[in-house]
Every structure is written in C-alpha cells, then in structure tokens.
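One protein chain omitted, others in place.
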Amino acid sequence: MSMRSGRRLRLGMVGGGRGAFIGEVHRMAARIDDECELVAGAFSADPDRARASGADLRLSPDRVYGDYAEMARAEAGRADGIEAVAIVTPNHLHAPIASAFAQAGIDVICDKPLAISSAQVRALAETVEKSGVILAVTYNYSAYPLIREARRLVADGALGEIRLVHAAYFQDWLTEPLEASGQKQASWRADPKLAGPGGCLGDIGTHAYHLACFVSGLSPLALSADLASLVPGRRLDDNAHVMLRYASGARGTIRASQTAPGKENALTLDIHGSKGGLSWAQENPNLLAFTPYGEPTRLLTRGGAGLSDGEASDTRIPVGHPEGYLEAFATLYREIARAIRARRAGEPSAMLPVPGIADGLDGVLFIEACLASARAGGAWTRLGADETSSPG
Amino acid sequence: MSMRSGRRLRLGMVGGGRGAFIGEVHRMAARIDDECELVAGAFSADPDRARASGADLRLSPDRVYGDYAEMARAEAGRADGIEAVAIVTPNHLHAPIASAFAQAGIDVICDKPLAISSAQVRALAETVEKSGVILAVTYNYSAYPLIREARRLVADGALGEIRLVHAAYFQDWLTEPLEASGQKQASWRADPKLAGPGGCLGDIGTHAYHLACFVSGLSPLALSADLASLVPGRRLDDNAHVMLRYASGARGTIRASQTAPGKENALTLDIHGSKGGLSWAQENPNLLAFTPYGEPTRLLTRGGAGLSDGEASDTRIPVGHPEGYLEAFATLYREIARAIRARRAGEPSAMLPVPGIADGLDGVLFIEACLASARAGGAWTRLGADETSSPG
Amino acid sequence: MSMRSGRRLRLGMVGGGRGAFIGEVHRMAARIDDECELVAGAFSADPDRARASGADLRLSPDRVYGDYAEMARAEAGRADGIEAVAIVTPNHLHAPIASAFAQAGIDVICDKPLAISSAQVRALAETVEKSGVILAVTYNYSAYPLIREARRLVADGALGEIRLVHAAYFQDWLTEPLEASGQKQASWRADPKLAGPGGCLGDIGTHAYHLACFVSGLSPLALSADLASLVPGRRLDDNAHVMLRYASGARGTIRASQTAPGKENALTLDIHGSKGGLSWAQENPNLLAFTPYGEPTRLLTRGGAGLSDGEASDTRIPVGHPEGYLEAFATLYREIARAIRARRAGEPSAMLPVPGIADGLDGVLFIEACLASARAGGAWTRLGADETSSPG
Partner (left out) sequence: MSMRSGRRLRLGMVGGGRGAFIGEVHRMAARIDDECELVAGAFSADPDRARASGADLRLSPDRVYGDYAEMARAEAGRADGIEAVAIVTPNHLHAPIASAFAQAGIDVICDKPLAISSAQVRALAETVEKSGVILAVTYNYSAYPLIREARRLVADGALGEIRLVHAAYFQDWLTEPLEASGQKQASWRADPKLAGPGGCLGDIGTHAYHLACFVSGLSPLALSADLASLVPGRRLDDNAHVMLRYASGARGTIRASQTAPGKENALTLDIHGSKGGLSWAQENPNLLAFTPYGEPTRLLTRGGAGLSDGEASDTRIPVGHPEGYLEAFATLYREIARAIRARRAGEPSAMLPVPGIADGLDGVLFIEACLASARAGGAWTRLGADETSSPG
C-alpha cells in the first residue's frame, strides 16, 4: 500500500524524447504512485525534438534543456531544482551523464547497463561516493512482487542449499536485420559505439543475470560463454549461451537471444536447491511455482495466500487483479523516491532491495567476462565483482 | 501510444477515502496516462477521515469537502472547478451523487452497478440528458486490449454467427462470513441497504454480463436464474447461475460466485460461433485464444502479431511486457478524459467503446431480471434494455 | 502396479467392427494390462464386415458371429466360452444385448448411456439381478487417477461441505452438419432411433454428469435445463445448459456442447466447498489443482507427491510420464476383470469404484429430467435416482 507523505520528489530526465520507448515507461512508472513529479528534461540532442517533447509533457519551457551538462548546472542552481535525474539514453552516455549530475549533487536513476566498461563504472563509483548521492540502476524485473518473494524464500532457506540457477531471456524482435531498416530502437542497440561491446548481452542478458543473482543471493565465480551473431551482417551478438559456476559448487546457465521466433519477452527463472525449487516467467508474472522437495508444487500468486509478510509492500491491488511490467517499475520508483527523500532529510535510509552501483558494476563485469570467455574459446573466466549489492 | 495535449482534465472524487479500495484504483488509473488531475474530493462522510484523505492526496484543504452536494455546488462555482467527478461510493449513493453533479454541469464517471434500481437509472438518464454531460460507467474489464480485440473479431464476422456466450466470474474471498467480522469491503457489499438487491450479482455478475454483451455485440432476450446465499447467514446472494437466450437462437450462461475456494478473480469469457471460437481469462489478460473452425488455435497476445489495427490505441508497451488491471482501467480514463475534453471544446466526440448510461441500465436490468426469475422458480424472464450502448 | 494372476478373462465384443471408434478403444484398453483376452465377437450386422473384422483381430472364424443372440447362445454353451461381453453398439441396442448376455450368465461391460429410457434400464436391472452377473458401464473418465484422487479428497472432507459442482464437456466436431455427409460417427449420434432422445446430452452430457456425481459423492435433487439444436436441421440437441440443486443447498451446473469451435474434448470439473476447491481438465489429465481455503493452490500430479495411498493402484508409470485416455480406460478394464474373476471364483469382490447399473440408471434419468425440464420451459424437475452407485 502506498503511503505518500509530503510533496513529490522533483525529477528530471535525460533522453526519452518523442519516439523513445523506455523514457515513457519511466514516466508512467513514476506517476503510478505519485511520489515523483517530472519538472525538467534534456529529452533529445535535437533541439526541436527536445522542445516538442517538453511541451508534450507540459514542462515549463525554461526547464527543457538542449544539453545535459547545462541542465545539471542550471537545475543545481535553482531553489526548486530537481532532486533526482532519470537517465534513459543509449548506453554509451549513461556514465558521463550520471557523473555530471552526481557532481552537481543530484541523485541518479540510471538505465542498465550502467556503462559500457567496468573502468567507466569504477570511475563513476568514485564520483558518486565523493558526492554522497544515491545512484539506482533500473533492473526493473527485480521489482516484480513474486521475484521479491522468491528472493525471500531463498534467503529464508526454503530451497536449502542452492544447486542450480537458470535464467533465460528470449525475444524475437531482431529475427530479421531490423537495424538495417533504420528502426530507432534496433539501430542504436546494434551499434557498438552507442550500445557498448555487448548486443543482446547488454540489452537483455544483463537483466537475466541480475535476476539470477538477485533471487539466488549468489554471484557466480566463473563463467564460460558462447556468443553469436546469428543474423547475417549484425555487428553485435544477438545470442548468448553462458554456463556458470559458483564457489559453493552450484551451477547455472544464462541464455539470451533476440532471434527466437515465438518468444516475445520470455524472461524466465528456475532455481533449485537441496530442499526445493522455484520457477517464474515474466510474461505471467503474478504466478510463482514453489516446490518443497517431496511435496506438491504450490502456486504462489501476487497478493495471495501463503506469502511472506514483506510481499504486501511490493504491490497495490487485490489478488487475481494482474499487476504487470509498469507496476513493477513503479515499485522501483517508489522505493527510490523514498530512499532519496530519506537521504535528503538526513534520515537513515531503510535497506531497500533497489539495485545500486554495485549491481550496475556486476552487470558490466558479466558482459566483459562473457566477451573475454568467448574470445578465449569458452575458457572459464572469473567474474570480478568486488562490491556488495545495495543502492548508493 | 498516448498523445497528451494541452492541460489535464480537472477531476474530483466522491468516496475513496482512507481504507477504501476502488478509489485508489481510479486515482492510479487516472495518473498513468497523465490526462487527469485530481483537484477536489468528498472522500468520506466522516469529516476527519475526509480531511486526512485529502491531505494524503496533497489537495488544497478548501477543496476537500464533507459533503457531495456542497462539493458539486462549490466546484461548479469556481473558474478552476472540476470538469468531471469520479463516484466510488457504495452502490446506493451512485445515482443521487451522479444526479447532483450532472445538474451542476459536471461530467460523471461512476462505478458499477450504476444504481440500485432501473427506476433510479431511468430518472438519472433524464437528468443526464437534460444537462448534456457525459456519464461513463467503469466497466473496466471491457478496456483490456484483448477484450477490445475480441469484440472486433466478432464484429468483423471472424466467428460467424454467434451461437454460444459463456461468461463466468468466480472469487473466493467471501467463502467465510467475512461481513460478520466488520471488514469494510465485505460489510457494505453484504448489506442490501448499501449494495442494493444484488450481492454477488451486482458486485461481479454485472461485470461478467457486461463483458458478454460487449464482446458478443448481443443482448440476450431472456434469462433463467438460480441465486443462492451459500454461506449461512448471508443476506444477499453470493452465488448466481444464469442461463441466457438470444433472439437469434443463440444460448449462453453467466455464472458468478464469491464462495469458490481456489478462484481469485477468475473472470472468463468463451464465445463460439458457426465459424470460430475465442477464449479469454482475466488473470492472464495478455492472451486471447482464437480458433477459426478447422484450423489450429491461435494465441493472440497484447501488442503481438496478427491483431487488428485498432489494438494499438488500447495499449502502451511492447508485446511480452504484461499490462494488467490498472492499465486497462487507465485506458478507460484516457478515453473518458478525451471524450469530455472534446465535448467541452464543442468538438464531435469520436465514437468510443466506453460504457455509458445505457450499459449502466443494462446491468441493473440484468440484476432485476435475475431476481425476478429466481423468485419465479427460474421462469424465463425478458430483459428490458431499451437504449443503445455508448457513453453520454 | 498391475498384479496379474492366472489366466486372462475371456472376453467377447458386440459392435466395434471396421470403421467404428469406441470398439478399438475398448480392445486397446483391455490389452494394456493383459488381464483380458478377446476370443469372440459379433462385430457388425453386415456379415462381410463382421468376418473381416474378426480376421483383423485374429479370432477363430467359428467365434465370429453374425448376430448377438446367436453369440450369447453359442458362447454360453462352450466350455471355453466368453466370461464377459463388451457392448459397443449405438445406444438403442445396449439394453437388449446386455439383457441377452446377462440371461446367458455372461458378465456385461456396456458403453454409456446404458439404454434409451429409464424403463429399459429398470427392466435390465431386474434381469441382471436375477442372473447374478456383473454389469459395468464404461464411464471411462471416472477412472483417471486424479479423478479418483479428487473423489477421495472430497470423501475425506478436504473440501468441507460441498457448495458448488460445475462440470462441462465441450467439443466442436459437430459445428457443421456432419451427419448430413453420412459420416458414420455423426450419423447415428444424430438419429433419435439409434441414439435415443438425447443427442449431445447422451453422448457427452452424461459423462460430465457422471463425473460430477462420482467426485462430489452427491446426486442433485432437481435440475433446470435449456436444450438447443444450434446447427440448423439437426434433429437432436447439440447443446445443453443445466442448473442443479442439491438437497444440502449446494448448487451446480452441467454444460455440454458439440458446436464449440476451439474446444476439442474439453471435459472439465470444478468443485468448491466450505474449506477448499479443486479443478481438473481432461485434456491434461495428469494435473489436479487443489486449494485448501486460505492456502496456495497445490498442483497434484499423477503419481506425484502428496497423494493419498489409494492413488498407486490407479496408475502404471512414474510421475511426469503422462498417462492418457487409454490408460484410464485400461484401469476400468483391469478392475472389471478382477471383479468378474472374483465373482466367478465365489470370492467377495472388493468394493471397486467401477460404475454399475445404478450409475447407468442415473445417466438415463439425467437425460430424461433434462428433456422434461426443457419441455416445461426450464421448470425445476426432480431426478429419480433410487439406487446406490456400485457395479453389479
């Protein structure tokens, strides 16, 4: 249940102008629980598109900027300036923009992957630490209520010792060389300069990887990867197979593809331990199958019977009334807004499950390890995550 | 895709204070597409609760009213007064409140059932016609994108001549006499003075009935009903079985229960014709099974391949990213806001599929026919719908 | 697990020649557990077809008969004569054939509906009682392992007091007037002289009705029915809607259609009580959803965890290896063979869940009550079941 208090968090946005996809998702998500208010933006490098986008959003023209650096400077100087910025640009700009706003003392909400190299993330982490701001990464799938519940089940030992972690993310929208047609979403994702070195890996593989870590509570020690560009002429990977090994001896796989006809947005997670297993699929996210070993499978439903106490705070409406992608995204926004408000009020921030800079780094390290392993003929390659996983 | 223009519609609300359920649903739905702005309310008959609810919602205290009549009067007198009111009270108040706002020239968005008797609806219809306002009824399930698509399939003849219409709505939250515990949602729904003469019939049976009519494009000629209060001591029906006959010879059933353990919010629709059939279930609303007779079943998905052109305007995000209950509700709000804005601008309003006063009347006539048939030992009883089905 | 002992039961068959459907099903079912041996038959009224069918089945030519009466006489006179006969003809012949074999002291396995009138069944019952033979009716769906488990759950009180019983059986193969084409299966089913007074009612409605009674352990007191011939020119009903009332106050419905495009053999059962609910669908019969009220739904699987002890005897292979329609039919044959062998050995027959003459009568009374109610404009009509439900 939402408990709003006081005024809304003043939010700005970089990217997300007309024709963009994820920017509008952020805005709808921010509105659902009414804890944020969009008041400024640098929506596009194209000044006309930027202005038009600002007008669509009913922003005051003096708070629609042509340039993110200018926006950071100007907003930092206003008494009513933004408190947080949402960064929804192509990947290569994430780090420089985040850095600029962090330096201006503005909290940061950034899309994934957080940057195009781990060096970039590490530099950004220093800036963020120095500035004291919060940096949250929108691994939005981690905010589905039953994903949170799955994480609690694992943490509570309901699965025993974890032995197997399988995450997969299949799509089919790049089955044909859509980028060659100039389609905006496909074009930047297929361009290494804008997307970074991972194609499908960065775009969706990182989501699957984050979910695997988030729910299992485990980070793999090493991986072996096979990357492919299955569509002729594609410059980045559009398919990834990854095998995982954990320090405990557990095993796992990550599979991601954007060329799998029949799969729309098929992000799935299966985790098995010595005492039980669970299974979840994003396309029907209000259902979690949980099997205590030796008992029948239980269908846990969002808002339903048999959930842990914590579940109530991740959801809004009664059982059987499906919540979807936007609601999970909204939960993330609600939690981020509260964390930022607490920080700004000098209050201790509750430990929230919102992904932070450490998760952002994990994602980029995953991409880099996959690329290194694939180049080395699938050699087992260690992941170098060196920080814990919480925001700010 | 949403195309916002100009300012938001100024919205008020009656009912929906702290502890209510559907009021917050209306507010979240209204925010998603950002075409409405809540600026006034009479949230509760209890002045403290009313004030506190207004404060939660960050309303100006002078626009938080203790009384709906006062609110209608005051808002109608302000230059910046509300343009529309959302009515989310128990059923017995729907008609008097709607009437008060309509008389004040304020457009009306009302929960279902629209009133507790058809006489009440007919009187309200006169008031509404005289005033010229729009009255929309939130049969929200009709705004699911694939329900809209199903309606188009039927209208386009893809099922041939309709022969069978089966709608069912099963829940289990009233399996025990929850109303005896004082639980707020259960209490008013079980009290004939507040809920009207139908219990389960009015609360969820009308949703199933509306969906059956909305998608099939047909209203039954007559029905035979069996109503029961399966939980000892319950004062209104908690279970309804209804058989339907259509002028064409087609047949159907409506089944509704609030005492069906294992069913959370299981609203389902199956329609079969001479050339095909379709099947839909609310708990996983992004899927519609469509079978042209003699061909394999096709799984139509929200935003997916093979849909009609119209589908795009009923949705927001890409295929495989589940939209849910709130998004369907939001679609209704978006369409209502646009219709009201058009009316106020003197523009011709596009023919929208938003349920209006005729649909509200149909729902109440359905309840009354069921009650009459049940009293008469299941005698076939004619329904008296006498108006067409569109808003305003 | 099957525990064969001694020799196979010697079996004869009437009907089921080349081109028939259910005869071959009986034969495959009888072979699976190897407790029966087909040694004689009167497969067709057409002598050539009868002979050819016998040869297909590798029977000795002297045991392939042109006439069931001759067969009953001849087999009763042989030392190695058949011990039981399977009757798989159109409905109008069930009773006379069963009577002939019962009079000859031969046990009877008969397809449903057992006869075309309750008067016929009552006369047959007398004959059977006099002769002391076993008469089993192949309500085969009742032998699915999870249907048996559902029955045990209800009997054990896991659902509390039963409040709702919904059974439905939808098919689409008669969506067009197939009988007009001369197709053999459709032709006799659409001819009142061969099928009896019920069309869809007798063919599949009786299966749904039997399942409802078998699992709930309850027979309804009265029903209200609406029958239709939705396909122009059809002489018997192809669609039935029936509302049920039980002495306890419980309610239910039976729905059956053979003109529902998209439904292949969609027999489903939902039962709800004061303490829980269950849901089963024939097309994926290895799954039973069971919800104790206030707990998550449990997916019970054939051979899986959490089943009662009795389940093991209803199945053959490990969990996850799907058993289907033939295996359920085979279970019935296995149980019938054992009951007959026990009777012939003068041993007490274990109480088996095999449907017997009382169930056969119930099915015919159901058809008759539906026809009477429909003729009387849906008037509530009492069912006259007057015997308990076990074979012989």
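We call the chains A, B and C, going by the order they appear; numbering starts again at 1 in every chain.
Just so we're on the same page, a contact is a pair of C-beta atoms (placed from the backbone, for glycine too) under 8 Å apart; a residue touches a chain by one contact, two chains touch by 3 or more.
Keep in mind that what you see is a predicted model, and the values were worked out from it rather than measured.
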Legend entry - Candidate in contact with the missing chain, chosen from C:E149, C:E327 or C:D359: C:E327
Inset, instruction - Identify the residue among A:A52, A:L194 or A:A228 that touches the chain left out of the display. - result: A:A228
Inset, instruction - Identify the residue among A:G12, A:P145, A:G276 or A:P322 that touches the chain left out of the display. - result: A:G276
Inset, instruction - Would you indicate which residue among C:E161, C:E264 or C:E347 is in contact with the undisplayed chain? - result: C:E264
Legend entry - Residue of A:S99, A:S118 or A:T253 touching the missing chain in the full complex: A:T253
Inset, instruction - Could you please point out the chain A residues that touch the chain left off the display? - result: 159, 163-164, 166, 172, 175-176, 224, 226, 228, 230, 239, 241, 243, 245, 249-251, 253, 255, 257, 259-263, 270, 272-279, 289-293, 297, 377-380
Legend entry - chain B residues that touch the omitted chain in the full complex: 289-290, 294-301, 304-306
Inset, instruction - Pick out the residues on chain C that sit against the missing chain. - result: 2, 4, 7-8, 21, 24-25, 27-28, 31-34, 56-58, 171, 173, 263-266, 282-286, 301, 304, 316-327
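Convention: only the chains that are shown with their structure count from here on.
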Legend entry - Rotation, 0 to 180 degrees and nearest 5, that superposes chain B on copy chain C via CA atoms: 180
Legend entry - chain B-chain C separation of Cα centroids, rounded to whole Å: 43
Legend entry - Chain centre separation in whole Å, for chain B relative to chain A (CA means): 35
Legend entry - Numbers and ranges of chain A residues touching at least 2 other chains: 301, 304
